[in-house]
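Missing here: one protein chain of the complex. Every other protein chain is in place.
After this line comes subunit A, so read on.
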Amino acid sequence: MQFLADNFGLLWDAFLTTLSLSLLAGLLALVLGTLLAAARVSPIPPLRGLATFYVETFRNTPLTVVFFFMIFGLPQIDFILGFFTGAVLSLGLYTAAFVCEAVRSGINAVSAGQAEASRAIGLTFGQSLREVVLPQAFRTVVPPLGNVFIAMVKNSSIAAGFATSELSSLLPRLVNADAGQLTAVLLGVVIAYMLITLPLAFGVHRLERRVAILR
């Protein structure tokens, strides 16, 4: 435990890195994922095709491969990103595909009468999506979206393999410590992850009950 106290600064920095990585990637995923979902239900066929292609590709690519391309592949064509930027982009682009699927299932869950009514009063596609369908869709997909984001926080650990010094990377970095010390670090890392995921799960649960629509 003394060892943990001595290295508290290291643990704290790693915790903040994981937190900011998750927040930035989450924001990117939420925005991009919503746009992709809108594209997938849009009246323009090529847009639908493009969004479907994006989602299918990213859902079938291991996140490690996405990271690999971002960190080792892109420099080969002279796009050089920092390690942290690369991690945010990889995690965000990957998660966006899953956000898109969650939001789209929400759009499908909004009853057809809502969309028909908004068309009948003359709203355009964009208006009916923005003003009528999406606000209801988001309320129904709070639990699955929450799951996606909790999974994303856990997935952020993969950045450890690509030179981002976040929580998981502490284990290989402090590998020279003795048995008790390294076990303490492991415990600290596990608790630190739970400090993010448990409040997130709790918040999602509260939000779900708060915004639920009774049908």
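Basically, a contact is a pair of C-beta atoms (placed from the backbone, for glycine too) under 8 Å apart; a residue touches a chain by one contact, two chains touch by 3 or more; residues count from 1.
Keep this in mind: contacts and distances are computed from a predicted model.
Asker: Have a look at "Sulfate adenylyltransferase subunit 2", "Acriflavin resistance protein", "Amino acid ABC transporter membrane protein 2, PAAT family" or "RNA polymerase sigma-70 factor" and point out the UniProt protein name belonging to the hidden chain.
Answerer: Looking only at the record, the undisplayed chain corresponds to "Amino acid ABC transporter membrane protein 2, PAAT family".
Asker: Pick out which of A:23, A:65, A:80 or A:109 touches the chain that's been left out of the picture.
Answerer: The missing chain is touched by A:65.
Asker: Counting contacts across the full complex, list the positions on subunit A that touch the omitted chain.
Answerer: 41-48, 50, 56-57, 59-65, 68-69, 72-73, 76-78, 94, 98, 101-102, 107, 112, 115-116, 119, 125, 128-129, 133, 144, 146-148, 150-151, 154-158, 160-161, 167-168, 171-172, 175, 178-179, 182-183, 186, 189-190, 193-194, 197-198, 200-202, 205
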